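Left out: one protein chain. Kept in place: all the others.
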Amino acid sequence: MHFAADYWYVALFALMGVIFIFVALFLAWLIRPHNPTPDKLMPYECSVRPVGEARVQFRIIFYLVALLFLAFDVEVVFLFPWAVVLRELGSIGLGLLAWFDMMLFIGILLLAWLYAYRKGMLDW
Amino acid sequence: MDELTVLLGYFASEMVLAIGGIAILVINFTSPNVKGRYLGYLAACTVGVSAFIMPWQGWFVFEAQLVRSTLRPFFSFCLSPDMYATYFKFAIAIGMLITILASLDYVEARLNGVSAELYALLCFATLSMSFMVSAVELITLFLAIELTSIASYALASLDTSNPRSVEAGIKYFLTGAAATAVSLYGMSLIYAFSGTTNLREILNMQTEVGAQFPHLILVSLIMVMASLGFKGALVPFHAWAPDTYEGAPTPVTTFLAAASKVAAVGLIARFMIYGFSESLELWRPVISTISALTMTVGNLFAIPQRNIKRMLAYSSIAHAGYMLIGLAAVSQAEIDFMMGKGLLERTDVAMTGFLLYALGYAFATGGAFTVVLAVSHLLGTEEIPEYDGLSQRMPHLAWALTIFFLSLIGIPPFVGFFTKAFVFAGAIYSGLGWLSIVGVLNSVVSGYYYLNVVRHMFLLPPKAQSVERTAPSTDAALLIALLGTVVVGLLPNPFLQWIRDALNGVILMLR
Partner (left out) sequence: MHYLVLSALLFSIGIYGVLTRRNAIAILMGIELMLNAVNLNFVAVCASLTPNQITGQIFAAFVIVVAAAEACIGFALIIAIYRNFAKVNVDDINIMRW
């Protein structure tokens, strides 16, 4: 199988990548100055002193919006194949039907979105 | 008939349900001031209308198939709205109608903030259960089960401020999601050996595959049974049922017991017979073992319960077991009849009993839960000792509950007697005598805990003297359930004829 041979390039590439990291770190360790100060050892937070702990509690609304996003985002799985075959369907006379079906689907999603909106899930 | 007529005729009740459910949500968010009770009436109308349409829909499909068998909706290869499906859809819709009517007061008092969601989800659940019993293809089957499950998870945990409801929801959800994943793996195995997801083609592949790898078929069937059995609360997969039934809001418990279970057994029977009847001898032992276990465990665990919802939960587990006797005892002649060949003999009563059991069970359990809902709403309790002297305080509830329990035990004038007689006779004719002995013994055991409640209601003195009046909607639900329990028991013949057509109708869609 010539596929197997192709995979050797990938393996070689991965190996080179790993080696490169160590070589670069080693060279940097050789030539860099070593002078730690407390400021330098702090976690980097846009170059100002960090406030509070790294583990902060988010407001629950982020979580809810993420859930909503998850639900609506995955529907694209259905949109994508539809978009791919729509032209073909059009050429055999089913274009209008397919278009109408998808509009129905999106319309129902739109109702769901309106429901979430009116129930205040998107209010901050 | 043009294409649109066929589409409307084939899926009329489903469209009514979908539009009704969406309408409830839209009304709720466009005008939040509409009272939850009116949304409940709308839901009851939706389900009622669809229940009324369903038998005619079955005849329409029947006629349409006779006239022009080529003209059918383009997705009829995944959903088959045949007479078998419409029979089960009718049973489901009746169960849902009783549920909605019975829960109007309860919801107004306890769940007013989420009544729109509750009624809409009940409509969507009815819709997806109709899909469950008409699915003839694995993707559709999976989607229908999942749609029902997701609606049920949301329904069970709808009372989010009540820890018991949330606990019921999470237990239901985690077991359900795991069961779904297992059964999906089973479906992927079926797809792997047959190369198709259509049950009909899977059936055709089976003789060939079964000769080479019988264990592959058995393993994949058992894995698929995980999620079907989970929905029907059959015994190895029943652990969620008592907690969920007890913790979920009572209207939801009614829905789970009266409708969801009927849909699950309808789906199991169609899946096994329509897709795997060539491997009958492989799955017959599995189904009969599950059936015996389900009956026994359900009845034995029901005895010590003090909470009536929990008791009815175990009793409904047991009834799924009785129903499965009918499937386990299916004879070759019946399978041939369902495949459109030959006729039924006098001894081929197992599947007839199975279908009649589903309807009788929906009526009796829906009715029993109606009484539980009314008592829970008026007296605020679900403990059996609090039912003391109910015959003096609310005699019609006490008498109705007695009738439903007698039907569930299997006492003659009521429908439960005929259903049990049919499935037990079917088991004996198919050489599964031991299963019918287990069934009869279980019925005797079940008499104990049912009659215990009757004893509390009639023989023990009431703890309070107040007399409450039930709402007209509750009375309507009781009336439907009573009519079903008594009329189907006294005049079973038209229903038996319908069932015969339903069994024969499974096929018409296949040609």
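We call the chains A and B, going by the order they appear; numbering starts again at 1 in every chain.
Here is the rule we go by: contacts are C-beta pairs under 8 Å (C-beta built on N, C-alpha and C of every residue); 3 or more make two chains touch, one makes a residue touch a chain.
Here the structure is a predicted model, which is why all the values come from computation and not from measurement.
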Contacting the left-out chain in the complete assembly, out of B:Y84, B:Y153, B:Y274 or B:F417: B:Y153
Selected residue (touches chain absent from view) among B:I19, B:A192 or B:L483: B:A192
Residue of B:L174, B:V440 or B:L491 touching the missing chain in the full complex: B:L174
Residue among B:K231, B:R310 or B:R393 that touches the chain left out of view: B:R310
Option touching the unshown chain, where A:L12, A:M42, A:L67 or A:L97 are the choices: A:L67
Chain B residues touching the omitted chain (full complex): 138-139, 142-143, 146, 149-150, 153-154, 157, 160-164, 166-171, 173-174, 177-178, 180-182, 184-185, 187-189, 191-192, 195-197, 242-243, 246-247, 301, 304-305, 310
Absent-chain interface as seen on chain A, which is shown: 60, 63-64, 67, 70-71, 73-75, 77-78, 81
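The criterion applied here is as follows: only the chains that are shown with their structure count from here on.
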For chain A paired with chain B, centre-to-centre distance based on mean C-alpha positions, whole Å: 42
Residues of chain B that touch chain A when the two form their complex: 22, 25-26, 28-30, 32
Chain B-facing residues of chain A, complex: 108, 111, 114-115, 118-119
